[in-house]
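Structure first, commentary second.
What you see is the complex with one protein chain gone and the rest in place.
Right after this comes chain A.
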Amino acid sequence: MNHSVVSVRNLKKVYGKKGEKQYEALKNISFEVEEGEFVGIMGPSGSGKTTLLNMLSALDSPTQGEVTIAGNNITGLNEQQLSDFRATNIGFIFQDFNLLENLTMSQNIGLPLSLQGVSSRKIDKKIKTIAEILDITQILSNYPTEVSGGQKQRVAAARALVHQPQLLLGDEPTGALDSKNAKNLLEALRGLNRDYQTTILMVTHDPMSASYCKRILFIQDGMIFKELRREGSQQEFYQNILANLSHVDFSESQV
């Protein structure tokens, strides 16, 4: 019995104040993400992907429409409520890791739990669990400068997941990784999705990364113009994505 974790209805976002120069970054977007899904969002630069992600994570409020995450309508919450909502329901992976360089990996991972006032003993337990899942146990006492980019990103994923959020969001999480490290991270994400039914929504430029998803939404000019579901093997899906990309003027010049 699947129920939706993300439900977006008629979402519209206009930047700029009334009377000034306005820009409509999102135009009437609607979609659902069900529990345990692994969804990719693709689109050319400036198409509104980051804007969409910001709406989903309540970092910014939509001009129109509704966003419901895990049954909570987040459009009507105040700033404090939104912060608390993010802290408990959402995990974030950033393109450039955003680890605190002078904290050890385990201190970095434990950060969201400290924020929620979880006891020190429980924090240790949870860090241990997530570290085993993401295979980073042996670098827990290292500092970010001492490990590879792929490992850093897996630690960032651990930090995003340690408090067991309803939804894991990633804005080009593989953007700063070489292909080997990117694959490494994506495998880990796929494992999480498969074994723990973690709901993942990630923005990506890269067809290879996208091929790890089960479903892909293509955005252009603030609108969803195509949806692709993986039916066969990953290789087939990859070819399918490439074919779709060549249909539109997808400039990959910018990374």
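The definition used in the following text is that contacts are C-beta pairs under 8 Å (C-beta built on N, C-alpha and C of every residue); 3 or more make two chains touch, one makes a residue touch a chain; residues count from 1.
Everything that follows uses one rule, which is that contacts and distances are computed from a predicted model.
Asker: The chain dropped from view, which UniProt name applies: "ABC3 transporter permease C-terminal domain-containing protein", "Xanthine dehydrogenase subunit XdhC", "Cytochrome C oxidase subunit III" or "Putative OB-fold protein"?
Answerer: Options "ABC3 transporter permease C-terminal domain-containing protein", "Xanthine dehydrogenase subunit XdhC", "Cytochrome C oxidase subunit III" or "Putative OB-fold protein" narrow down to "ABC3 transporter permease C-terminal domain-containing protein" for the missing chain.
Asker: With the full complex in mind, choose from A:112, A:150, A:175 or A:222 the residue touching the hidden chain.
Answerer: A:112
Asker: Which of A:7, A:54, A:204 or A:240 touches the chain that is not shown?
Answerer: A:54
Asker: Using the touch definition up top, pick the residue from A:45, A:83, A:164 or A:197 that touches the left-out chain.
Answerer: Spelled out, the listed residue whose C-beta touches the missing chain is A:83.
Asker: For chain A, which residues lie in contact with the unshown chain of the complex?
Answerer: 54, 57, 59-60, 79-80, 83-88, 90-92, 94, 96, 98, 100-103, 107, 110-115, 117, 120, 123-124, 143, 145, 159-160
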